[in-house]
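What follows is a structure written as structure tokens; I'll ask about it next.
With one protein chain removed, the remaining protein chains of the complex are shown where they sit.
Right, chain A next:
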């Protein structure tokens, strides 16, 4: 009772089910992979189909999901798999209806699977294109990855279960009618699904914006606080000045110049240098006119100060805008500095130098720090960006990996990294707009 064309239809269905998700997951399709697919998915599914009917789909789905996740380790690709199944089923239904309409109700043509196959491929192609567009539209940021995908996967599973339960309970005697019926429900269901997901995305983004605003405010607060402290220091210094002068008077009166010299160099010059270094660090921020970034840098300056790591920030020319989303910019600077501080903290000669430099059509953020080079193993640049790399053991060091990802995702950003002896040098170039 199984005609050849019917078999091709089934093989086609399973193959398309496995190939499409692979395409979306950006897995390069090699000969080996095709062999794997046909041996692991297509052939067993076809055999299972003979015994179990549509339930064989369950097997195919699980194996494809496993394969995709194993190859890419990204949850979003599972969503692709599940969506593809929904689309394939929909294309199938629509093609049935189209063929039926065209053939004016004679059911003879419907049972010719080849015609249906071609129509179904065309429709699937259109659906996939629409899906690709929609997905790109929604899945812009990492918000999507973190919040939406996990909620989507179970929902999609339920959708598919629902669809197949519908298909299984389909009445063979009134085929066209039930196809119509099913399709109607699927479309409604899918619309609802998209609306709900859209709403979710909207809420999640809003939530994140609020959180980031709070962080910005927090940074700014700490900047103000440190300015106040500086002000206090200044007042104290002014007050001390008189004392210092009177103490010097003592040496001068007694004409004890050699001791005066010692006193001057050891005590007075010392305090002034400290004072100046502290003051300079903050005054450099005056040329930076991005309030939230200023706040972040202040926080980091204070943090570095607390860890006894001298940190210099250079902003020689006015920088009033950097052509990058402020939140992203702060995040990147935060990663650069956190990493620098972490690496430099425990060295014999800790320091961090950060510079914002405006050049032709580009703003350069350069960050240099010392780190303790391990004698037994010389650190290499390519090891640093590996996910989870850290000199401090596991579960850390996500920062630089994220930084690399952010740079890769934007055409405006370039990141150079260099290790030179015990210096770690990162140069982040941000193109100005219109370049």
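Some observations on this one:
Assume contacts are C-beta pairs under 8 Å (C-beta built on N, C-alpha and C of every residue); 3 or more make two chains touch, one makes a residue touch a chain; residues count from 1.
The rule is short, and it goes like this: contacts and distances are computed from a predicted model.
Name of the non-displayed chain as stated in its UniProt record, restricted to "Acyl-CoA dehydrogenase", "Sugar ABC transporter permease", "1,2-phenylacetyl-CoA epoxidase subunit A" or "Response regulator transcription factor": "Response regulator transcription factor". Interface note: of A:320, A:360 or A:433, the residue touching the hidden chain in the full complex is A:360.
Check A:46, A:78 or A:368 against the missing chain and you find that the one touching it is A:368.
Screening A:78, A:284 or A:329 against the full complex identifies A:284 as the residue touching the chain left out. Interface with the hidden chain, as seen from chain A, comprises residues 26, 30-31, 280, 284, 312, 314, 316-317, 353-355, 357, 359-362, 364, 366, 368, 380-383, 407-408, 411, 414-420, 427, 429, 431, 435.
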